[in-house]
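Step one of this worksheet: look at the structure below.
One protein chain is absent from this view; the other protein chains keep their places.
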Amino acid sequence: MLGPILETLIGGLLTGVLYSLVALGFVLIFKASGVFNFAQGAMVLFAALSFARLSEFMPLVIAFALAVLIMIALAYAIEFLVLRHLVNQDGIILFMATLGIAYFLEGFGETIWGSDIYKIRLGLPQNPIFILESVFPGGLLIDPSELIAAVICAAMVVLLAIFFQVTRVGRALRAVADDHQAAQSVGIPLNKIWLMVWAVAGMVALVAGMMWGAKLGVQFSLSLVALKALPVLILGGFTSIPGAIVGGLIIGAGEKLAEVMLAPVLIKTFDLAGGGIENWFAYVLALLFLLFRPQGLFGERIIERV
Amino acid sequence: MFYREVGQFKASYDADQAIFPIAQDRWFVIGLVVFAFVGVPLFAGQYLYTEVLIPVLILSIAAIGLNILTGYCGQVSLGTGGFMAVGAYAAYNLALRLPETNIILVFLFAGVMAMLVGLLFGLPSLRIKGFYLAVATLAAQFFLEWAFARVKWFTNYAPSGSVAVSRIELFGYPIDTPGKTYILVLAIVVVLTLAAKNLVRGRLGRMWMAMRDMDIAAEIIGIRPLHAKLSAFAVSSFYIGIAGALWAFLRLGSWEPLAFDVNRSFQVLFMIIIGGLGTILGSFLGAAFIVLVPIFLNQLPSWLGIPISTAMISHLEFMLFGAMIIFFLIVEPHGLARLWAIAKEKLRLWPFPY
Amino acid sequence: MRAPHGAEIAAGDVLLAVEDVSLAFGGVKAVTGVSFDIRKGEIRAIIGPNGAGKTSMLNVINGFYQPQRGRITFKGKARAQMRPYEAALGGIARTFQNVALFKGMTALDNIMAGRTLKMRRGFFWQLIRVGPALTEEREHRHRVEQIIDFLKIQHIRKIPVGKLPYGLQKRVELGRALAMEPDLLLLDEPMAGMNLEEKEDMSRFILDVNDHYGTTIALIEHDMGVVMDLSDRVLVLDHGVKIADGTPAEVQADQAVIDAYLGVSH
Partner (left out) sequence: MSAAARADTFPKLLIRNARLFADRPAYRHKDLGIWQVWTWGEVLAQARAYAAGLSRLGLQRGDTIAIVGSNRPRLYWSFMAAQMLGAVPVPVYADAVADELAFVLAHSDVRFAAVEDQEQVDKILSVSERLPKLAQVVYDEPRGLRDYDHSRLHAIDDVINDGREALAKDSALGQKLDREIEAGQGSDRSVILYTSGTTGQSKGVVLSAIGCINAASDTVAFDELDERDEALAYLPLAWVGDHYLNYAQALVSAFCLACPESTDTAMADMKEIGPTFFFAPPRVFEQMLTRVMIRMEDAGALKRRLFHAFLAVARRHGEKILNGERVPLVGRALYALGELLVYGPLKNVLGLSQVRIAYTAGEAIGPDLFSFFRSIGLNLKQLYGQTEAFLYLTAQPDGKIYSDTVGAVMNNVDLRIAESGEVQFKSPGQFVGYFKDEAKTAEAMTPDGYVKTGDAGFIDPKTGHLKIIDRAKDVGRLTGGALFAPKYIENKLKFYPNIREAVVFGDKCDFATAMLNIDLTAVGNWAERNNVVYGSYQELAAHPQVYEMLARHVEETNASLAQEQAMAGAQIKRFLILHKELDADDGEVTRTQKVRRSFVAERYRPLIDALYGGASEADISTEVTFEDGRKGVLSARVKIRDVATVPVPAAMEKAA
C-alpha cells in the first residue's frame, strides 16, 4: 500500500511546486505594494493563452520572448490605468480593483486569443520514468515534466530571494509595501517600483502558466486552479517567499493524499456521488491552520500598536 | 429643484431619525412602491418579468445581505454563492419532505439554515481579518458547492444532480404566472428591505459600522467583536439564504449546484461595489446594473447591426464588468448610491452650488 | 457580568490601584514596576517626556495590553486578563491621542455608538423598530443631545466626522466617551495639536465634566500650564519608571522631574 501513497505524495509535491510558483506572484505584489492581487490567477491564464497561441506559428523561444513583452506591457497598463489612481486607498479598495482586473483580463484574453482549449508542447520528455524499482515492485512513477517544472521553480525562487534581500530595489520594494506615503516622502518613485513589480509578477505568471498549460492544457478553469494559490498564501504567510514554497508543497501533497485516502472514506460514510474533494480541501486545510496561527508559517506576528 | 423643505421641522426624535425625513423623498418612495405593485402589472410583459424584474428583486435581497456583512460590517465575503445554495437546497428538501408547508415558511426555513451555516463559517472572522477572511469564505464556497454536488441526500438521489420544483402556491392560491411571482417577490423584498433599514439605523447597525471603521475603537466603547461580527454574518446569511431559495424556486425552477458557483459570489460582490458599499439603496442600484448590462449587451449587436457571437458577448460582458469595477473604484468608491446622493444634494441646494 | 457600580466607593476613596505593573514588548521595556492610585472624583495627570510609557500605562488600564507583572484593582476588585470591552463594561472610557472616531458615521451616530452598552432592546425589537425599541432610541437620543448641548456641537450634528476640523473631532470623541457615563475617563493628550482658544475650551469642558458629572479623570498632557491648572495630583513617568507623584506644586519643585525634562542623562 505504501508504494501508491508515496507515488501520490511525490506527484502532489510536484503539483505543489506549481502552486507555489503562482503563489510567488501573489507574494511579490503584496510584499511590494501591499496589494492582495486577486488577478494573479487571470494573469497566469492570460500568459498561458498568449504563449500557447504564439507558439503555434513561431519557435518556442521567440514565442516566450514575445509573451514576456506582452506581460510587461500588461503590467504597464495595469499600473498606468488602475494603480496610479488608487495610491493611498486602503487595502479593501485595492483588493476589489484586482477583482476587476481579473474579470477584465479573463474576458480580454479569451476575446483576442479565443476561448477553447490549447495544448502547450514544451518538448519536455513525456514518457514517465520510474525510480526506486529496488524498493517497490515496479518503482514509483514520476512525470518528468513536473520534475523539470520543480527545478525551474526552485531556480525562480532563489533568483527572487536574492532580488528582494540584496538589491537596492528590493529594499525599496519592502519600504513601499509598508507605507505608500512614507515611501513617496523619502523619494522612492512609487510608480516605477510598482511597474517593475507587476512586470516580474507577470513573468512568474507566464512561467507558471506554461507549466500548468503543459500539464492540464490552457483553458478557462486554469484561473480557478490559480485561485488555489490563495490557501498556499494562507499557510505560508503573505510576505515570505519561503513560506509560499513550503505552503505550496503542503497544499499540493495534502490535496493528492486527501483524494487518495480521505475521499474513499467520505464516499462510503456519506454515500457520496464521487470524490473530487481537492477543490475544497486546500481551503479547509488553510482555514484550520489560520485558526491556530493567524499570520501563517513565516509571516511576522501582527502587533496592533494602538 | 423639486424639494420644498420649508416648514418641515421635526418635533420628535422619531421624525428626526425617520428613514425619509424629507416629505418629497417620502412621497417619491411611496409613489414608487405603489407604482411597483399596481402600475407595473398593467404593462409588464412576460420577458420584462422573468428577465429583468424578478432577477433584480431577488438579487437585491442577496446584495442587501452581502452589503450588511461587507458594506456595513467591513467583513469581506466571497461565500455568497455557497450560502445561496444552502438556502435553495434547504427549501427544496423541506418542500419535498413536508409538501404542505406554506411557501413563506419554506423560504424562512431556507433563511434560517443559511444563517446557521453562515454563523459556522463566520466563526473564523473572530481571529482573522480582511483578505484572510475572504479566503476563509472561499473555503465555505467551494466546500458547499462540492457538498451539494456530491451528497446525494440533498438532491434526493437525482441521477443528473439537478433538482426541480413543481407547483408553488401561497395559502392555496397557485403562483404560476410571472405576474403573480413578481408580486410575491416584491412583497418579500419590501418587508426585508424595511427590516434591514431598521436594523442598520439602530444599535446593531452602529455596532457594525463601528467594527468596520475602527475595531479597536469599537471595542473600547463596549462592543464585543464576537457579538458584532457574528450578528452581521447571521443576518447577512439569512438574507442570502432567502435570496437563494427565491432564485431557485421562482427564477430557475430547476437547477444544479453550478447555478450557485463562485462566479455568483463575485457577481453579488460586484453589485454592492458598483451599487455602493454601506447603503441599502446601493444594493438595489447595483443589482439592477449587473442584471441590465448583459441584457443591454445582448441587444447591442442587433442595434448596431454587427453580428457578434454569443461566446464573444460573454467575454465582452466579463471585460465590461471588470472595467466598470475599476472605473467606479477610481471615480466614486462609494458607487451609484453616492452619485444618487450627490444628485439629490444638488437638487436640494438648487440653484446654489453650495 | 455587570461589574458592581462605583456607587459604594465614596469620593476620595481609591477607585483604581496600579500595583508594581511591568509591561514589555519583546525586548522593549515600556513600563517597569509602576505603582500609583487614582481616587474617585479627582483629576489625575500623568506627565513625562515622550516615550516615558504614558500611553502604554493607559493601554494597560484600558485592557489593550496585558502586563507581564503586577496587579490592577478597579472598584475594589482585582482583575486578571481584561479585554477592552470588559473595561468598558466596568465603566472605563477613553479617548486616543490621534482621534479614533468612526469615519463613516456622522458626529451624532458616533456619540450614539457610545450608548451601545446602555441600550437593552434585543435584536427582534430593533428589527421592527416600534414601541419599546423606539422609546429606547428616543431616551438615548435625548441623553446624547444633552451631551451635544454640553459640548456646544449642535451645529455639526449631522456632518460625517471625517469632514470635521481637528478640534471638533476631539470634542466628538470626548462626547462619545461621556455617552458611556463612565466612572473613570482616560484622556490621552486631549489638547494635542490645538490652538490656544481650543485649549481653553477643552480645559473648561474637562473641568465641567469633572464638576458636573463627577467623573474621575486620568489625563495625559504635555502642556505644564494646563496640568497645573486642571489636575489635583500628578504622576511623573520617565523611561517607564515612576520618578514622582504628588500635587502639582510638589511635582514642579521635584529635582528628579526637572532633570527628566531637561534631559540629564541617567
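Odds and ends about this structure:
Note that the chains take the letters A, B and C in the order they are written out, and that residue 1 is the start of every chain.
Just so it is clear, a contact is a pair of C-beta atoms (placed from the backbone, for glycine too) under 8 Å apart; a residue touches a chain by one contact, two chains touch by 3 or more.
What you see is a predicted model, and the numbers here were worked out from it, not measured in a lab.
Shown chains touched by the hidden chain across the complete assembly: B, C. Set against the missing chain, the residues C:Gln68, C:Gln146, C:Asn195 or C:Thr247 yield one that touches it, C:Gln146. Mapped onto subunit C, contacts with the missing chain fall at residues 141-142, 145-146, 148-150, 154-155, 157, 208, 211-212.
For subunit B, the residues touching the chain absent from view are 1, 3-13, 15-16, 349-354.
To be clear about the criterion, only the chains that are shown with their structure count from here on.
Here B is the chain whose Cα centre lies closest to the centre of all protein Cα atoms.
Averaged C-alpha coordinates put the centre of subunit A at 32 Å from the centre of subunit B. Centre-to-centre separation between subunit A and subunit C, using Cα means, comes to 48 Å. Shared interface positions of subunit B, defined as residues touching 2 or more other chains, are 216. Shared contact sites, meaning residues of subunit A that touch two or more other chains, fall at 306. Residues of subunit A touching subunit B in their complex: 36, 81-82, 85-86, 89, 91-93, 95-97, 99-108, 110-111, 115, 224, 227, 230-231, 233-234, 238, 270-277, 279-280, 283-284, 286-287, 290-291, 294, 304, 306. Those residues of subunit C lying in contact with subunit B across their complex are 62, 64, 83-85, 87-89, 93-94, 96, 100-105, 109, 112-117, 119, 121, 123, 126-129, 133-134, 137-138, 141-142, 176-177, 180. Across the interface of their complex, subunit C is touched by residues 12-14, 16-17, 195, 198-199, 201-204, 206-207, 209-210, 212-214, 216-225, 231, 278 of subunit B.
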